[in-house]
Structures are given as structure tokens and as C-alpha cells.
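Okay, here's the structure, questions in a sec.
Just one protein chain is left out here, and the rest sit where they should.
The block that comes next holds chain A.
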Amino acid sequence: MTDLLEVNGVTKRFGGLTAVKNASFTLKKGEFTGILGPNGAGKTTLFNILTGFMQPTTGTIHFNGELVRELAPYKVVNRGMARTFQLTRPFVGMNLLENVLVACMSPRASEDKDKEARASYLLAQVGLGGRDKEPVETLPYGDLRRLEIARALATRPDLLLLDEPFAGLGSSEIEQLAQLIRRLHREENLTILLIEHKLREFMALVSRVIAMNFGEIIAVGPPEEIVKNEKVIEAYIGKTEEAHASA
């Protein structure tokens, strides 16, 4: 039972606003954990800090026992922590294969000698098989999310951070994507941390939930306990309508 990720007292202030307040938690190898919280709770900010895209105001992050605070984002990736973006960021002007190929050039993928074959395989893995030459510009949202995941997988991560992969998708698309993520967790030996702001998506997927509100972690536990937690319910009062509307 080794801790893969250890977050200790992480705080991030933007001027007067404290986006993340004294967050501490650990992830064990192989765990599938969710971060739950309404919009603006500080979830993406926390991801940005974990992955080196932002520096915390205070606090430390250990990944595989190593202090990763102050490492450049690409170095964090090359330690084995890869992420997707909430707002997908493909390379425009390139096709699907080339988008994934870029990540196949990263140091952890150095064993993958045939980069094209590897990128093509990963596209197939995420359900975009046979579409290597398609441009990204015309790709629907759901497929862009899959592309983000393929790119992250190309760096051969131990820990995969997914930032709201279901946002903006229809329910059948959500189900397919959830199946893909579940399979990756089971078959690829991945530890996964997934952000979601709707309670519903979590229930079937994750084994543990970290609930956030206004930058603070308000509850940690298995999903069936989290949905009964008073603080969580309070955070979501008046937001359930919105959550259902956008589902």
C-alpha cells in the first residue's frame, strides 16, 4: 500500500481569492478517485498545481516519493503524471495521428520505437481507430475528449488526471466514455483522478470521492457516503437543478 501521490497543505491564492485552501489528500497506487465540487470550487486549479502548470502559494506535492513542486509541467509528465484539459487543447492544423505522435516523442515513450504504430494503436484504444488522417478541426466534443486521453496515455503515465471528461456530452456518449475509462483503469494498471461536478456520473465509476467547495476539501469517502454527507448536500442545494439541466 504505497502512496503514489501525497498532497500536503496546498493553498493557492489569486490576489484576494483563495481558489484552493489547505488541501491535503493521498492517492494509492491503482486507486480510482474522483474530485467532486460545484463550478468554481477550485478543482481545475488543484489539477494545474499538481501538474506544474501553476505553483502553489504554500504546500507540497510528492509523487512516487519525489517532491514535484516547482518542476516544469513537462517534467511532471515525465515522472508519470499526465493530464487532460477541461477545455480540450488539440494541435490545430494536424490530423489525429499527428496529435498523438507529439506525445509519443516524450521520454517515457522512448521504448515505443515505431511511433506511428503506437499512436495509431492508442487512437484505436480510445475508440478513434481508423481515423488517423482526419483533421481535428471538425472533431465533435466527445471525440476531442478521447483524443486528449490518447495523448495523455502516449506519455505512459502511472497517474492519469482527467478534468471533467464528461462535460458537454450526451448521456450515451458519457456511458461510452465511462466504459473506456473503466477499462483503462482495469487493464492498463492506471491510477486515475477524475474531476466531475455532477454527482451522478461518479456513483458507478469511482471508489472514493474527494468533495470540494469554495477551495476546501469538505468530505472524503466512498460515493455512497458522500451523497449522504450533509456538507456535500448543502454545497449542492440549489445546484441540483443546474446539474440536471446540463446532464
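The rule is short, and it goes like this: a contact is a pair of C-beta atoms (placed from the backbone, for glycine too) under 8 Å apart; a residue touches a chain by one contact, two chains touch by 3 or more; residues count from 1.
What we mean here is this: contacts and distances are computed from a predicted model.
Participant: Name the absent chain by its UniProt protein name; which of "Branched-chain amino acid ABC transporter permease", "3-methyl-2-oxobutanoate dehydrogenase subunit VorB", "Acetolactate synthase small subunit" or "2-oxoacid:acceptor oxidoreductase subunit alpha" is it?
Facilitator: UniProt lists the chain that is not shown as "Branched-chain amino acid ABC transporter permease".
Participant: Using the document's definition of touch, tell me which of A:27, A:103, A:167 or A:181 contacts the absent chain.
Facilitator: Residue touching the chain left out of view: A:103.
Participant: Check each of A:45, A:86 or A:155 against the chain that is not shown and name the one that touches it.
Facilitator: Per the contact definition at the top, the residue touching the missing chain is A:155.
Participant: Touching the missing chain, which residues of chain A?
Facilitator: Residue positions of chain A that touch the missing chain: 51-53, 72-74, 77-78, 82-85, 89-94, 98, 101-103, 105-109, 115-116, 151-152, 154-155.
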